[in-house]
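See structure below.
Shown here: the complex without one of its protein chains, the others still in place.
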Amino acid sequence: MEEKRIGVYVCWCGTNIAMMVDVKDVSKEMEKLPGVVLAKNYKYMCSDPGQDMIIKDIKKYNLDRIVVAACSPRIHEITFRNALENAGLNPYMLQMANISEQDSWVHTDRIEATRKAKSLVAAAIRRVIHHKPLKKRIVNVHPNTLIIGGGVAGMSAALELSEAGKKSFLIEKSDQLGGTAAKLKLSFPYLNDVVNDISNLIKRVEKSEHIQVILNAEVQEIHGFIGNFNGIVKTTDEKEYSIEFGNTIVATGLKSFDAGKLKNYGYWKYSEVITSIEFELLVKQGVVVNKKGIVPENIAIIHCAGSRNENYNNYCSRTCCMSALKYANQLRNLLPDANIFEMYADMRTFGRGCEELYTSTSRKGIMFLMFDQRAELPLIKEDERGNGVVIEFKELLSGEEIQVPADLVILMVGMEAHENAKSVSHLSGISMDSNGFFIEKHPKLDPVATTTDGVYVVGSCQAPKDIPDSVSQAKAAVARILATILRGTVEVEVTTAEINADICCGCQFCISVCPYGANSFDAANDVSVVNEVLCKGCGTCATACPSGAISTKHFTDEQILSQIEGLMAKVHELEELETN
Amino acid sequence: MNSSSENGNEFHQKVHPDTLVIGAGIAGIQASLEIANAGYKVYLVEKSGTIGGHMAMFDKTFPTLDCAACILTPKMVEVGQHSRIDLLTCSEVTEVNGYPGAFKVKIHKKARFVDQQLCIGCGSCAAKCPGKAPSEFDSGTALRKAIYIPFPQAVPNKYLIDPESCLYMQTDGKKCGVCVKFCPVNDCIDLHAMDEELNIEVGNIVIATGFKIFDAKKVARFGYGKFPNVLTSLELERLINAGGPTEGKITFRTKDKKGNWVFKPDGGAPDSVAIIHCVGSRDENCNAYCSKVCCMYSLKLAHLVKEKLPATAVYEYFIDMRAFGKGYEEFYQRIKKEGVHMIRGKTAKIEEIKGSLKLRSEDILNNRIIEQLADMVILAVGLEPSDGVKQLSEMIGVEIDANGWYKELDSLLDPVGTARQGVTIAGVCQGPKDIPDTVAQASAAAARVLQSIESLKEVEFI
Partner (left out) sequence: MGGLTMNTRVNPDFEKELQKYGKGNWNECFHCGNCTAICPLSEDGFLFPRNSIRTLQMGLEKKLETSIEPWLCYYCGDCSETCPRDANPGELMMALRRYLTTRYDWTGLSKKFYTSAVWEYAAIAIIALLVIVSFLVFLPLRPDAALMVNESGGVMINSLVAGVSPDRFVTLIEYGDWLMAVIVGGLLITNIFNMYYKTIIADKTVKIPLSAYFKEFWQLIYNFVTQASFSKCEKRSYWLGHLLLMTGYTIMFIIVVVFLPYFQIEEVVPVWHWQRLLGYYATFGILFFLGIVIFQRLRKNPITMKFSHASDWIFIIMLALTTLTGIILHIFRLAGMVEATYYTYIIHLAVLVPMIVIEVPFSKWSHLAYRPFAIYFSKLKLATLKEKSVRKLAPAIS
């Protein structure tokens, strides 16, 4: 074996690592290992001076392999790969040893943590010896975009793309665009009439030459990968569209919580009890009556219906507080003499102008009452004194057990993930959280991308959201998509599976386990083959292959086994040192 | 969509492909990267000596508790290395002329006094420098030298000199100058470097000027600035951070030998910490608006205090707990289970009694007054528009609201556009926002920019 020239860099991460790991000792010890030309430690390897150090060393000492002992590769692998590339080295000649999250963060004994760090770095050194240069793979990007869901989020995305002259397919399940927003009369916090805004938005979408709206339709199939998707869309009247696109935006929106589940509120039992959705319809018609057709005198608005309670949904639906205040204002205008009761848990009016809405609403003779959302919910029962119902609960701010008479009760039903979320997630290869909302790639730094490249989630299908936030997200996804379209190409995963045709026995087991449909069978040669562009390098097929014909690039058996050997060798060595 | 020229008074102009981004916090960074990664040039103008903004100062982020620096620094590094991002630190926009699609912008670039190409970051200068000032990055919890790198992961990671605290500059060159003597690189430090004026032309402007925190001294009854262990949330954030003055230990502010109040690692740990919500927010006497993030960051800080000091009692005094985002309510429930005491009722006043702080609050749900003794009090200060917003808004021709937040074109359907074509807003400068919303908005602003350049849309003018 030719001589390897390895450079090892141990990061202090300020004190994050250095406090628990003796980084100087680690680098000193690593210098002794075979193949290691130099080992250094530095305060912040990821900072400019840290990276410069690596680049200079590569050139000066002719290093061909680099080990960085720092944080998780998820955080800075890209940073150091770029540094290698800048120094003229193939970026895959890097191996990171995670001595932060997997070591210094989780230990309290400095000696033990230092020993662990040594083992981890030694393992990385053994591994990097077997690294091979890999070539970046670049694919072209199809300029069209598939948008699933014709609500405000989906339409905003389509329009933003259209303004840039890019085509999109806007697939809507129902027979009209607009989604939940189309049901609204006013928006919060400024109580503007949105009916025209939304219908104008719809008109703009319909008029755009770059947007193909397909109503009453659902996406049946999606295949491919970033830049090169194709799919089938089917309408209820059995029309099928076969489309090609480079990116996908999932904007399937929300469904409202089923008020019937709330046993204390008697949604099906009392004609006085309606949901916020039903109220929006009433107020849009300009007539507020209960289901008996009576104009109400006492109106109760109950917040958090189905939210923030472990018997229903644990999460907060984010928008209901503001909607409830909006309703109070609408009711005050329509019925100036009615008594309005706003029953809330925490008043979550956090957005711009929302606290101000809360203040101005409180000036309009509305009675705010607080109940314990996590305990037994208020009980709605028939009023013995009057025609309507009466709501009984313990009011928290006064500590009093009280009764609120009502001939109209509006339940502020929360948002839930759409029932078709599961099928959309399978279709587009994205994951859902326990509440059925789609999971973004990173909650903070990548709130609209997903772990599947080229697929974005925007709007309330990612988590409950108001209109402006949904629009923001929709446009954010468009920024990312435009960037790929403008560049025309995109880099895709290189750590794909490889099948050694000589060993493959043609059992096709790999095809059945591949979650991405990347493996197929070459009947002529009686072997399985990998479509590299579809393969995500997850390694499932490699472990499943009974004849050991499949390996994953950059994760070969050799590489992994040497890493384990390195780890154990150091462990033994250190143990022996101790016993002596 | 297509520009029409029915009106004879219109004229058309192709959009200049370069973009100016003002402010290099997470919003400005995100917007710049989105645009640059799409292949267009960005001028990123930042007032201070480094990019990163407030997010770089935080320890962890809610509700996932990932390390703020860990998730931010890769982006900062990317900005620093990006061939299409022209990073202008210590710079401010002083003039904006021209029109949408072709703005002519004058930038005042203050001297850093240290050559960015030559500086090797050895630190010899700072080691000898006698000038000291409170570190902006550490929110004043620590001192920095007059010649300094704002923080170890700063981008650019080069020294700069703060003329306000430099002895040489304060004495008109009569004293000091040791940094030049000890600098191993010739001509690296130039104490007579002049500010520069830069003229650029851009097609779009993204405003991402962020925020400053509410001045807690304005609420005199909390005794901030009077009682040494009444801290702002940002100060605690720096204490908790391993890179802060106490190496991640939560310690008291103590007097050093010279009698200055300082934080140091052996300052002693508090047995009880109280966190007061809504300081400067939701208050007609200060800012009437809700600052949106304080409830959540307070819960996060409570968690971090508990994590560092498990035996320490933590009390949160709140009005309404606004845990609204994805995973936020769940986080709130988790913190409650961790044993943090939640008291509905805002503290009214703080007194110092024998070195201990006494908070008087109403425990509304239990119908009683609590006179709580705490070793340390954290004020969850709200957000305010950063300084200079008014001048900038007038310069660019974008409206701000009564509170000083930038006004978007349409509060409902266009949260990033402004009434001035070619100008978009991103992040907290439009109103308090958490990181995910800021990032989404920044990307959305970038989309608007890209879309205008890409379509080579001719800007319509009347």
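Order of writing sets the labels: A and B. Residues in every chain begin at 1.
By definition in this document, contacts are C-beta pairs under 8 Å (C-beta built on N, C-alpha and C of every residue); 3 or more make two chains touch, one makes a residue touch a chain.
Keep in mind the model is a prediction, meaning the values are calculated, not measured.
What shown chains come into contact with the chain that's not displayed?
When the entire complex is considered, the left-out chain reaches A, B.
Would you indicate which residue among B:127, B:194 or B:373 is in contact with the undisplayed chain?
Of all options in B:127, B:194 or B:373, contact with the hidden chain holds for B:373.
Considering the whole complex, which of B:50, B:347 or B:438 touches the chain not shown?
B:347
Among A:327, A:341 or A:371, which one is in touch with the chain left out?
Touching the chain that is not displayed is residue A:341.
Hey, which of B:169, B:278 or B:376 is the one touching the hidden chain?
Of the listed residues, the one touching the omitted chain is B:278.
Mind pulling the chain B residues that touch the left-out chain?
221, 272, 278, 282-286, 313, 315, 319-320, 341, 343-349, 360-364, 366-373
Please give every residue of chain A in contact with the chain that is not shown.
339, 341, 347, 358-359, 362-363, 365-370, 384, 390, 392, 395, 397-398, 400-405
One rule holds in what follows: only the chains that are shown with their structure count from here on.
Compute the distance, rounded to whole Å, between the mean C-alpha positions of chain A and chain B.
So the centre of chain A lies 25 Å away from the centre of chain B.
Going by the contact rule at the top, pick out the chain A residues touching chain B in the complex.
These residues of chain A touch chain B: 13-16, 19, 43-44, 46-49, 51, 71, 75-76, 78-79, 82, 152, 156, 160-166, 187, 190, 192, 194, 197, 201, 208-210, 308, 314-316, 318, 346-356, 359, 396-397, 399, 437, 442-448, 462-463, 467-469, 471-480, 482-483, 486-487.
Can you check the complex and tell me which residues of chain B touch chain A?
For this pair, the touching residues of chain B are 1, 30, 34, 37-39, 61, 64, 66-67, 70-75, 77-78, 80-81, 120-121, 152-158, 242-243, 247-248, 282, 288-290, 292, 320-330, 333, 344, 364-365, 367, 405, 408, 410-416, 430-432, 435-437, 439-448, 450-452, 454-455, 457.
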